[in-house]
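Dumping the structure here so I can ask a few things about it.
A single protein chain has been removed from this complex, and every other one stays in its place.
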Amino acid sequence: MNNYLLIPFLPLAAFLINILLGRNFLKEKAHWVSILAVAGSWVVAVMTLVDTMAGKTINQDLYSWIVSGNFKVSVGFLIDQLTVVMLIVVTTCSTLIHIYSVGYMHGDKGYYRFFAYLSLFTFCMLMLVMANNFLQLYFGWEGVGLCSYFLIGYYFDKKSASDAGKKAFIVNRFGDFGFGIGIFMIFLTFGTIYYEPVFAQAGGFANNTVNFLGYDVHLMTLIALLLFCGSVGKSAQMPLHVWLPDAMEGPTPVSALIHAATMVTAGVFLVARCSPIFSLSETALMVVALTGAITSLFAATIGLVQNDIKRIIAYSTISQLGYMFLACGVGAYSAGVFHLYTHAFFKALLFLCAGSVMHAMAGELNLQKMGGLKKYMPVTYLTMLLASLSIAGVPGFAGFFSKDEILWLAYSGPSPVGKLVWAIGTVVAFLTAFYSFRLIFLTFHGKFRGTHEQEHHLHESPKVMTIPLILLCVGAIASGWVGIPHLLGGGAHFTEFMKPVLGHPEGHGTHSEEWMVMAVSVIAGFSGIGLAALFYLVRTDIPVKLAAGLSGVHKLLFNKYYVDEFYSFLIVRPAIWTAKNILIGITDAKIIEAIVNGVPKAIGGFSQVIRKVQTGFLQHYATIMATGILIIIALMLLR
Amino acid sequence: MLAKLFFGYYAAVIILLSLLVVTRKNPVRSVMWMLLLFFHIASLYLFLNAEFIAAIQVIVYAGAILVLFLFVVLLLNLREELKVKRFIGSWPAGLFVSAAILAIVINVIRSFVLVAPPGRYSIEYIKEATHTKALGTILYTEYLFPFEIASLVLLIAIIGAIVLAKRKTRSH
Amino acid sequence: MPFVMPDLRPVLPEIVMTVLALAILLADLVIKRKETIAFLSIVGVALVTYVLPGSMGTTFNGMFLSDGYSMFFKLIFMLNVILTVLISVKYIVIEKVNFGEYYALILFSTLGMMLMASAGDLIVLYLGLELMALSTYILAGFIRYDIKSNEAAMKYFLLGAFASAFLLYGTSMIYGLTGTTDLKAISAYIVANGLSGNPVLMLSMILFAVAFSFKIAAVPFHMWAPDAYEGAPTSITAFMSVGPKAAGFAVLGRVFLIAFGSVKLEWSAVLVPIAILTMGVGNIVALSQTNIKRMLAYSSIAHAGYILLGIIAGTSDGMASVLTYMLIYAFMNIGAFAVVIMLRSEGFKGDNITDYEGLSKTHPLAAALMLVFMFSLTGIPPTAGFMGKFYVFMSAINAGYTWVVIIAVMFSAISAYFYLRVVMYMYMKEPKETVQLSTSPAIGLALAITVIAVLFIGISPSTVVNLARAAVSGF
Partner (left out) sequence: MVPLNWYLMLSATVFMIGVFGFLTRKNIIIMFMSVELMLNGVNISLVAFSHYLQDLRGQILVFFIITVAAAEAAIGLAIIIALFRNKSTAHVDEMNEMKG
């Protein structure tokens, strides 16, 4: 048990050392502390995996923080199959991205600060996945949010960056509000916030209802949906997805770690962790499935036409997260987690490759100004190509296995919306392949379209960056092999492994149906790649014509369905108007300053009035005292 | 009956003198009225078989505390003092509050009945042992502890008076 | 009546304290370096703390009770003395009042508090209270060339004397009613004779409530506090805001839960409005303060309101939460005052909130410490302040005062604005002028103790909470 403690606390120690000593002592060597710490965590995590595979799970309180009556808050670890998978994903990605950052952040003035935040993030994320109670989960949940806020706004002198940080923070508040109420509801219902008793008792409440605003609401549906609110915010699902693309303002390693591989998947983890609650509510599951499906389709279509290399990958992330929710929503939690796990590798890899490209292009993000980079940066090209093959679902790659499992279970599962989400998922598979390869072709093939200066500057990234790429690439290809389905002669080990926690969903269909589903998704993937090749390699005039011909659609997609504008119109602008015109003083750009200055002004007037009572005049004080005595005596004795 | 008459006299004079103390413009006169008041209160204590208390009322209150007051009062510029108003502007509020509290308190204690059983220090006992001896005995046995604390309180008073009122500063 | 030598073991800490204070007075005559005296008093107080655990017992016919409850409070007083002495060493040199009597008076005042915490009899209680109060009046006026200090002492003194007259009136009433001044005997007498509805008892209870509310600075008997806190020497402000307040709570708890235990319904009806008003006025008026000492004075008033909830709860859990809160408050408040004191330097007052502008740029460590203390005073986890509030609120909720707690939480949310304003000034504004910090090893030690305690209790409250629960178990 004590070894497991090291997993989160090594990064915490690294954070403390860096934040205290980084500025004056460690400076350029700050990365060593963080890397060693997270690598240490990884080693322990692997040991934990071995233990867990031997069937050893742990649920134990380490430290009681508050004990008051039957209310108890503690730090405790639940280490089971689900946790272990998350641990491996988090520590692996984190380690590699830490190493990559050494090259990427080289020479940055806040070098030590960056690593300190990365370590803090890793700590919070590990606390989140290892929690054995909802409050600790919530602590980690808010912790990763805060780190994400810091890291998105890392270049805080850049306005767009600090705005993006703020946006992420505020949008997430909406989700977390629901999440918080959900936890409170759990406490009210079960009298505890610990997973084990909650999940054990959940079945007993399956038919309970609560009266809410005059309606009888199914209790488990309510709790599940409130929890899902948190997931929607954190995992950037519709309609709270708007923060994630903007979060790309942060340094690329941050995008890879936080906004692709780990933090954003916390929402999926939450749903999987709470599967005993979700499974009790068909409505909630349907909502999860449809939200996932619609988000994945929606994000994928936006991804088709974007030109910003990181944003395409960001939309792709949203889309893939939608896939995971789709899986959870049809009851295939283990398939969702499987996709989470494979996705972490290839998506982190895609981001790091994008970072490598940006590194070579001196920060250029626009696809239209790239092209032909493959001869300059072969390693980046090759790894990114393989990652794209994986995400496109080409057989043999990791993404193929996880995606196929989701689609098959959606098709064959008991969910009433299964067939529908399967159809959407298949379309998304096609779109995913298309935009992924559009990105590859536009970036690496053809002629270079940037300035002469940029062309001169092109170079492959240093080893410290390419080696993590290669290692992640191995993951992007091979991580799926633990879950090869029985159909292809595999053992479906992943599902078997997760069975104690997430159950074993059975598809009800014939072998031929299963072949059909697989074939359709493979065809969708390949036709996506083919179409991309046609558009961007062979007939480069088609996309332009198409965009002109369907200018309305193109514009709609290019502007991301105007969601940001819609929110701006519906929420942001009225809010700003209110702030400006009604609450004078909240107009200041800095949130805290606004809060600190604005609200006192409201109460401040009142304060000024009461303040006048304190005249500085002794007799007035005495008179007030005596009046107090008089009032008390009169009320108590003249009855 | 005689006792009641005597009480009536003392009560009337005590109240009158108290009023004079708080209403005189000239502080010296207030102090003087207070002196007289303390003597009356001391006599009242004699009525209540508290000779020792009556004695220290005269010695300590009248002899020490009031003299101290007188010294300080003489520091003031009396001529100036007689020119300004004696009450603050909002004196009716003070009057109302104190009168109201008094009314309620009197209403409460008017119906007060002694319920506690009488102790062992009956009038006869005290007469026999003399008041000072009876009081002294329990002061130095039963109430030794508070007595010691009281000595510290007096020590504090000495230190305080020196620290606050000495003229020369002795800073390092 | 034959004289029997009373058992002196329970009063040993008080005896050591007295000897120490007298020794300091004498040492002042021969020792020219006043830092030595400061050091001596800390060593002496450490000695008192050392003999504290062995002093369990009752003596002087039950007038003096040394139990877990009083011991916990004495621990707070010792802590208060040590921290106050540490932050004073340099400060009183700057204020040019570097006299040995300063330390002696602090010790005498603390002796008074110790007697209050242990008082089992109203006479001892009164004398302890006066010993504490008289010493504190002198300390408040210690900078005698400073008009503000004079004025603070004068206001504090006159109102204090006024309030203790009410205390005496209450004492005389309860004495007349029950024929005794012993707390336990009073309680037994009230129960035995079914006096709980007696108007004289009510009157006496109200007067006690008033006098103790004065000591803890509860509204509307708080009026002295802002002026006295602002005018007094800053180190004494720190001392006053913890020591007499803690002592006030000690006697409030003891008198109300023991002597008036049977009329809990009535006294909670008195204390609940006082608590609400205290939180309200304290937090709201603090918003518009510009002087940090005054702001902390109002903050101290507000905190008294929160702590009152623990008394109102009236359960042993409630009392334990009061003890916990008081200890936490000692750390965080003196910590904050330590930072305030550092800003005072020769020719620079440094008690304006605007003096904190940009402190994070010029003195990042001081700013970070202030940040911790402000967070703690606000009650943001994982600082100790959160724990204090949590336990007090929890005990009040368990005792059925949920609505009062809701109000308390609301006011506590308001408090964030003025605490965090200091933080905002430190971190979000540019420094206007370079502030010189007057640091010394002593104040550094005080800051280290307080900040570690604030964080430690915040992360691991169980030690303190269990200690407090054990302390009230024999109450």
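Worth pointing out:
For reference, chains read A, B and C in written order, and residue numbers begin at 1 within each chain.
The criterion applied here is as follows: a contact is a pair of C-beta atoms (placed from the backbone, for glycine too) under 8 Å apart; a residue touches a chain by one contact, two chains touch by 3 or more.
Since we're looking at a predicted model, the values are computed, not measured.
Shown chains touched by the undisplayed chain in the intact complex: A, B, C. For the chain missing from the display, the contacting residue among C:I123, C:I236, C:V340 or C:I397 is C:I123, taking the whole complex into account.
Per the touch definition above, the residue from A:H31, A:R273 or A:R611 contacting the chain not shown is A:R611. In the full complex, chain C contacts the hidden chain through residues 122-123, 126-127, 130, 134, 137-138, 141, 144-148, 150-155, 157-158, 161-162, 165, 168-169, 171-173, 175-176, 179-181, 226-227, 230-231, 288-289, 294. Touching residues on chain B toward the chain that is not drawn are 3-4, 7, 11, 14-15, 18-19, 21-23, 27, 30-31, 34, 37-38, 41, 44-45, 47-50, 52-53, 56-57, 60-61, 64-65, 68-69, 71-73, 75-77, 81, 84-88, 91, 93-95, 97-99, 101-102, 105-106, 109-112, 114, 116, 118-123, 125, 134-135, 138-139, 143, 146, 150, 153-154, 156-158, 160-161, 163-165. Interface residues of chain A facing the missing partner chain: 611-612, 614-619, 622-623, 626.
Just so we're on the same page, only the chains that are shown with their structure count from here on.
Taking the mean of the C-alpha atoms as each chain's centre, chain B and chain C sit 31 Å apart.
Centre-to-centre, using mean CA coordinates, chain A is 77 Å away from chain B. Our note on geometry: chain A versus chain C, Cα centroid distance of 48 Å, whole angstroms. Contact with two or more other chains is made by residues 620, 627, 629, 633, 637 of chain A. Residues of chain C in contact with two or more other chains: 199, 202-203.
The touching residues of chain C, counted against chain A in their complex, run 154-155, 158-159, 162-163, 166, 199, 202-203, 206-207, 209-210, 214, 220-221, 223-224, 226-227, 266, 269-270, 281, 284-288, 387, 390-391, 394, 398, 414, 417-418, 420-421, 424, 428, 459-462.
Of all residues in chain C, those touching chain B in their complex are 1, 3-4, 6, 11, 18, 25, 32, 34, 60-61, 63-64, 93, 96-99, 101, 104-105, 108, 111, 115, 121, 123-124, 127-128, 130-131, 134-135, 137-138, 141-142, 144-145, 153, 173, 176-180, 189, 193, 195, 199-200, 202-203.
Interface of chain B with chain A (complex): residues 88, 90, 93-94, 97-98, 100-101, 104-105, 107-108.
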